[in-house]
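I'd like to ask some things about the structure below.
Only a single protein chain was left out; the remaining protein chains are all shown in position.
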Amino acid sequence: MLLSVFYKEWLKTRWFVILYTAMGIVAIGYIFMALKHSFNFSGTRSIWSTILFQGNQFYKIFKFIPLAGGIIVAIAQYLPEANDKRIKLTFHLPLGENKALMVMQAFGALSLLVAFFVFLGLIYFLGLIYFPVQMVWDIVLTVLPWSVSGLSAYSIVSFIILEPRWPFRFLYSIVGGLFLSFHFVHAGTACYGPALSGLFLMSLLLITAPLSSGYRFRKG
Amino acid sequence: MNNAIECNNLTHYYGSKRIVENLNFQVKEGTILGLLGKNGTGKTTVFNILNGFLRPTDGKCLIFGEDTQCLSPATKSRIGFLIEGHVQYSFMNVKQIEKFYSGFYPKWKPGSFWEIVKKLDVSKNQKISTMSWGQRSQVALGIILAQDPDLLILDDFSMGLDPGYRRLFVDHLREYAKSENKTIFTTSHIIQDMERLIDDVLIIDFNKVMVQSSVSDFLSNFKRFDFELENDDVELDNETLIVNIEKVRNKVELYTYSSERDIRNYLAERSVTPINFSQVTMNLEDAFIGLTRKY
Partner (left out) sequence: MEKLSRYTLMFIAIFVLSIVVPQLYWTAFEVPAKTPFVQYSCVNHDFLIYRPGEKKWQDTKGNEYTRDEYEQRLPLFFFKQLYTSGTLPDSVNNQPLDMRSLSREKSFFRLKTADIDAPKNNLFPMFESRSGRAMLEWPDDFFRITWRIEFIDAATNKILEEKSQMFSAAMFHNGFVFPAKNIWGISSPKKSVDEGYFIVDSRDQLFHLKMVKGKPFVRKIDLPAGLKFRHIDCVDFKNRTFYAYLFSEKNEIYILTQDDYKLMRWPVNGYNPEITDIKIYGDLYNYTVIMESPGEVKAVVLDKNYQYVDSYTETWPVREDTKVGKIFTSVFPAQISLTSDTSKFVSFYFNLSGGFYWLVLNFFLVILQLIWLYWKKKIFRNHVADLVIVSVCGVFGMIAVHLFPNKFYK
């Protein structure tokens, strides 16, 4: 039964997830290609020193990619459910409504985590070609809060799409947007260390968010 | 015989607007029951409460003994819901939608699904979103029948369908229900279709059940008499005898549960001599309008 729910979610999102992951990989490829170009034109040592001592984040075009992914997957999954209130079809299934929603959320969150894992893995291993491991870890630590924002954005957008009342959708968008902005505070490389685990924990808790709007949807 | 559906003291308000109040009715297992009521009398509200998409202000509905606000998965597997508009997951194609639903129902009968769907002139890979309304409704019907549910709750099964598809629905549903002693609870805005399908009728009006009986009993008990008046100033209003009366100038349509003799006696008491007095045979639609008024 749960596999059938996964199957439905896969049918809705497969092209979005595949294309998004491909685009993310292309973006990372571009980042390292541009890095190599900088090495050739400015010298490797010069680029290293700007990264180490001047806060150069050559990978900053990656900043909003996880966030975009979270939004895209949420829309791909939940907009078809919200249209004509098709989610009623899932709620009618011989499956607890909350269980059904959590399985849907698990699918979306897992597909995002797989994509982010691929991205971070690429950044790490491509990074190791050009930098010592200490610099690569700093890059990963800088990129991690952006990735966590993608997971939070997914849950927040899912929750908003399922929310039946427009005034509340507007208010939730504001609160959600402000919360997501906390993942992009202007800070140096690897500065998010202390806040990261808190933000990640909140992103995990937020996976339950759509249960609230799903409940309101069901109770009218 | 147990009740498939039971609604007890059902009350619902939208804000301060009363929709239903202390409504009580039961649907016995094995019956095919149609729900009728004028717009705004609470049919959609009752369906939404039965579907679990509305929590009533007071009272409750039970399906197979369980509160509809928290049906167990086991009970849900015995119910086939049709959502108004034959709404389905339009991003799926025919093959995918069969594969999706079959994973949920242990009693799934793929034969029932494909038997209906093969009548469509579509390939297995055709997306639901590219189908006509009628084709979509057929897919929806196939899904419901393949579930082999004990209870079917159909919210306006004829919506958007041309006569051919409506007839197909009625024929399949009736045959399914009768052959396997299933229960159907349905509504439709096309009462002629309902009449072909249902055995029993439930007519509601805000806070009361106006009629709950077999269609045949209702139509034999509820009568219409047409006649003309000599004097069109006469007022005829006896709430005990007359359920409803439509008078246009001197032409009268009188609706009643009473006998022809009782009506004639009443007219005589009022010194009214009816002209061209006759009993008119009604179908369900005529009877419904007669019971609930045109306006």
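Chains: A and B, in written order; residue numbering restarts at 1 for each.
By definition in this document, a residue touches a chain if its C-beta (ideal position, glycine included) is under 8 Å from a C-beta of that chain, and two chains touch if they have at least 3 such contacts.
Keep in mind the model is a prediction, meaning the values are calculated, not measured.
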item: Chains shown that the absent chain touches, full complex; value: A
item: In subunit A, positions touching the absent partner; value: 44-49, 52-53, 98, 102, 129-132, 134-135, 138, 145, 159, 168, 171-172, 175, 178-179, 182, 185, 187-195, 198, 202, 205-206, 208-212, 214-216, 219
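The rule is short, and it goes like this: only the chains that are shown with their structure count from here on.
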item: Subunit B - residues contacting subunit A, complex; value: 48, 51-55, 69, 73-74, 76-77, 79, 81, 83, 85, 87-92, 96, 99-105
item: Residues of subunit A touching subunit B in the complex; value: 1, 3-4, 7-8, 11-12, 80, 84-86, 88-89, 91-96, 217-220
